[in-house]
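All protein chains but one are shown at their positions in the complex.
Let's look at subunit A:
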Amino acid sequence: MAWTGNVLRVNLTERTCSKEPLNKDWALSYLGQRGLATKYLTEEIDPKIDALSPDNKLIMATGPLTGTPASTAGRYSVITKSPLTGTVACSNSGGFIGMEFKNAGWDMIIFEGKASSPVYLYLENEKAQLLPADEIWGQSVWQADEWLHNRHQDPLLRIAAVGRSAEQGCLFSGIINDLHRTAGRSGVGTVMASKNLKAVAVRGTRGVGNIKDPVAFMQAVNAGKKVLAEGPVTAEGLPTYGTQVLMNVINEVGAMPTRNFKDVQFEGAAKISAEAMHEPRPSDGKPNLVTNAACFGCTIACGRISTIAGGHFTITNKPQYRGASGGLEYEAAWALGSDTGVDDLDALTYVNFLCNEDGMDPISLGSTIAAAMELYESGAITIEQTGGIELKFGSAEALVKLTELTAKGEGFGREIGLGSKRLCEKYGRPELSMTVKGQEFPAYDPRGIQGMGLAYATSNRGACHLRGYTVSSEIMGLPEKTDPLITDGKAALVKAFQDATAAVDSAGLCVFSTFSWTMADIAPQIAAACDGDWTVDSLLETGERIWNLERKFNLDAGLTGADDNLPERLLKEAAKTGPAKGKVNDLAKMLPEYYQLRGWTADGIPKAETLSRLSV
């Protein structure tokens, strides 16, 4: 129970939509969303296929708690093989569409094949139809959203769509839902566009029931809400400042990657921080931040809704960007800001709007532009090649121009769309790409936060903070403080975070809930809602099972332990300033212990006994 038990299979080649029962045994072993859809993916595709071929499948999956009142349970994930990394991709998004899938009666949708011309999926409860999308192909997500709402005359329709960047083959395009929430990383939007699938429009009115023990469930849910309402990060920090609460903190501890990781502190951090978003600006006396906003069912409400200052150069003659829309989160502010050396808050907000409008992952975009800036400044790229753009660190104009081009797949924007790894290889300087397994780093320099180096190196989707967020422990002291500058104990810490997060992601919950919730707050909610035996231990074991399944997919796809690595810069060039001054990341000290704790060989291959213990 709690699962609807229904899977929608959409064959784009044949243009058919069919209903099938959810594999209950798999659900009991893999829970839902990330875990369960990865199980489906590994069973249904050969990991070696080309991610952009019709052989790849794309799964939109909810968790068993999605759509229930469990706080933060509005989430869904997109699972596919990534064109950016060649690994399994799983990108998670909030907003409202996950709950709508569930209300329409579906646990997951599996897309397979490729449509011969652009289509979108229209889903109204049981009714599933593929309809022509020729009129919105070549349009932005925001335009497609408006067109679909008008066409179906339904203001409550929830929409997820890909933008022009994805259509043009940008390798880090996401899928945007509810205008400004994104399944952002690893190019899941690129896969969707490669199938000629422009959008999914869904309306569900059936409700979410099927709770195993409603009384116990509501008790556990209310107890959980109380914990979130009382925890300092979830009750104060995130609602007031959003994830941007971290900008000044991370800068102070000297773990703020700056100018393509040449520096670890950004002199302009205060100007693009959460605090700056609250400051009234000279142009109109209003702050950048209009309000905070919640995803479905969320007590925390970390979302930012912002405006760009009137008269700013980015919006001259562009009235469509004068209203409020999704504002800067920490990752976006960092990647678009400190990593490129740009400290213009309005320019970053504009670029963030464009990332939402045309579905680009702001982390990969900012990092790739940062790499391009270093290539340019070192002479590897010339001004002729950039089409006249002076690609210097700190240039808001260059950032804005390149983002506009990448959004539409034009000019030098096409090269940015390759991502940092392919760009740096193309221009002969592969060492300048700050990536793991081809995916760009997020906003924590592993020289100043040692555990994150291991978390990045071993993440199953390439560099990523959301697979094992040891920042929580190393910087914020949650659930326990560890020293960010030492490597002792980090292997176990990374493993614990990775396993717990895999379970949280598979339940339908938001990982930010874990700033206040422990697994002991989460387990009773799942146990009361779902069939099966869900305890803290069984959830952690489920997380470990998911981790090993993802790992197996990647190894079968051709990756090896040698891919669990960091760029030389982080291993050899010491941090120049701040508390981590003189430090590099000591990955080699942590990795062997990590493999051992995982029950993997010295080459990073899960041992047979490990896989059989977990029944993978």
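Note that in this section a residue touches a chain if its C-beta (ideal position, glycine included) is under 8 Å from a C-beta of that chain, and two chains touch if they have at least 3 such contacts; residues count from 1.
We take it that contacts and distances are computed from a predicted model.
Peer 1: Not counting the visible chains, the remaining one has a UniProt entry; which protein name from "4Fe-4S dicluster domain-containing protein", "Xanthine dehydrogenase family protein subunit M", "Maltose/maltodextrin transport system permease protein MalG" or "Hemoglobin" does it give?
Peer 2: For the chain not displayed, UniProt's protein name is "4Fe-4S dicluster domain-containing protein".
Peer 1: Kindly state which of the options A:29, A:93 or A:307 is in contact with the chain not pictured.
Peer 2: Selected residue, touching the omitted chain: A:307.
Peer 1: So one chain is hidden, and I want to know which residue out of A:171, A:256, A:298 or A:389 touches that hidden chain in the complete assembly.
Peer 2: Residue touching the absent chain, from the options given: A:298.
Peer 1: Can you work out which residue in A:19, A:48 or A:206 touches the chain that's missing from view?
Peer 2: Only one of A:19, A:48 or A:206 touches the chain omitted from view, namely A:206.
Peer 1: Contact with the hidden chain only, please: which subunit A residues?
Peer 2: Counting over the whole complex, subunit A touches the hidden chain at residues 67-69, 71, 96, 99, 103, 156, 179, 204-209, 225, 228-229, 239, 290-299, 301, 303, 305-307, 323-325.
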